[in-house]
Every structure is written in C-alpha cells, then in structure tokens.
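Left out: one protein chain. Kept in place: all the others.
Here is chain A:
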Amino acid sequence: MANNTSGASHNFKVVLLGEGCVGKTSLVLRYVEDKFNTNHVTTVQASFLNKKLNIDGKRINLAIWDTAGQEKFHALGPIYYRSSNGAVLVYDITDEDSFQKVKSWVKELRKMLGADICLVIAGNKTDLEKNRNVSLEEAEAYAIKVGAIHFQTSAKLNKGVEEMFLVLTQKMLETVEEKEAQNAPLSRQNSQRRNVVVVDDDQVPPPPTRQCCSNS
C-alpha cells in the first residue's frame, strides 16, 4: 500500500524501466550506495533496493525495483510496474533506440496506470556527451507533453541522480496526499483498483472516469 494509516511514513514503490545496458542498475547503485564501480559495491543484488528518506519530517521508504530490460521481457512489464507509485524511465543519450523505447514505456504506463503513477525520464550517460544522439530539447519537450519530468544524469560522475530521485519522491508524495485528501476513507480501494484507461498516443490521459462493471 502506498500510504500508511499513520500518515507520518510512506512506502513508495518505484520501478526502473528502460532498455538493457542504459544504466538502470548503475543509477540505482549510485543513488543507494553512492558507488559506480561495481567492484566496490557491497550489495549482493542490485535488483531490489530500499532507500530511506526524510522529506519535511515525513519518513519515506523507497523500494526501488529494477526490471529486466531485454526486449524479450518487455511483455512482463505490467507485472513489474503494477501498483507502483513512480517510474524512472531511463535511456542512453548516445542511443536513439533506447529513447524510442522510453516512449513506448510511457504510453504503456499511462495506458495501464493512468495518472496515478509519477514519471521521470532520465537521459543517462551524460559523461558521453560527445556521442549524444538524442537531443536534449526533443527529450524535454516529450517529457512535458506526457506529464513527466526530464533529467540528465550520469551515474558515473554522480550527476543529477540524487536530484532526480528527490524530485520524484516529492511528486509521489504530492500525488498520494492529494488523493488522501480527496477520499481518505477509500484510499485503499483506489490504490487497489487502478482503472484502465486507454489513451491516444500523445495525450495526457484524462482522469479515470469509469470502472469496469460498476453499474451491475
């Protein structure tokens, strides 16, 4: 559950999505362990990590779920991002394909989870600026269009990683609190039953209006 009854602490689930080799694991390791060279990392596994935060006196626990990025596992995405509060969509600025992949993820996420999920798009590997293939303007314009926030990150140089997760957390917090204010007694049901909304490609989805079989 996204929100605890006490209100003082929150558990957020964040999924990392993106093509293979764009640096999802490096990003999360940089954030949680503040290390880049995998030889120095003490963590046994980097696929599931917890990070504790404190924002405005609110205790927040981020559960960061890494996902398999290979194309053949794309179909499994829904199982991963089900009931997550936020998603970090990572692409490699030197790889145009990985950016296209992010676009497809965004569409899918908006389709499945609607506006409940907070999206962050991360253009990783800015240390390889000279090989850039994805223009910053294009990426930022796209992010604004789909209601996501764009960041430029480098796990290697430790740039933008902390900031990105912080902003995402704040956004998730806002979303949750907004929802709590709206319908406090029904918060659980809502988080349980996310509505499926089918959207056109480049539109921010409308707020969910209909529930399956709600009239019977």
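Heads up, the rule we're going with is that contacts are C-beta pairs under 8 Å (C-beta built on N, C-alpha and C of every residue); 3 or more make two chains touch, one makes a residue touch a chain; residues count from 1.
Convention: contacts and distances are computed from a predicted model.
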Seminar exercise, completed: Not-shown chain resolves in UniProt (candidates "RBR-type E3 ubiquitin transferase", "GTP-binding protein YPT52", "Dolichol-phosphate mannosyltransferase subunit 3" or "Rab5 GDP/GTP exchange factor-like Protein") to "Rab5 GDP/GTP exchange factor-like Protein"
Exercise. Where the complex has a chain not shown, which of A:Met112, A:Ala155 or A:Met172 is the residue touching it?
Worked result: A:Met112
Exercise. Since one chain has been left out of the picture, which residues of chain A touch it in the full complex?
Worked result: 1, 5, 11, 13, 16, 20, 24-25, 29, 38-39, 41, 43-48, 63, 65-70, 72-80, 82-83, 104, 107, 111-112, 188, 192-193, 196, 198, 211-216
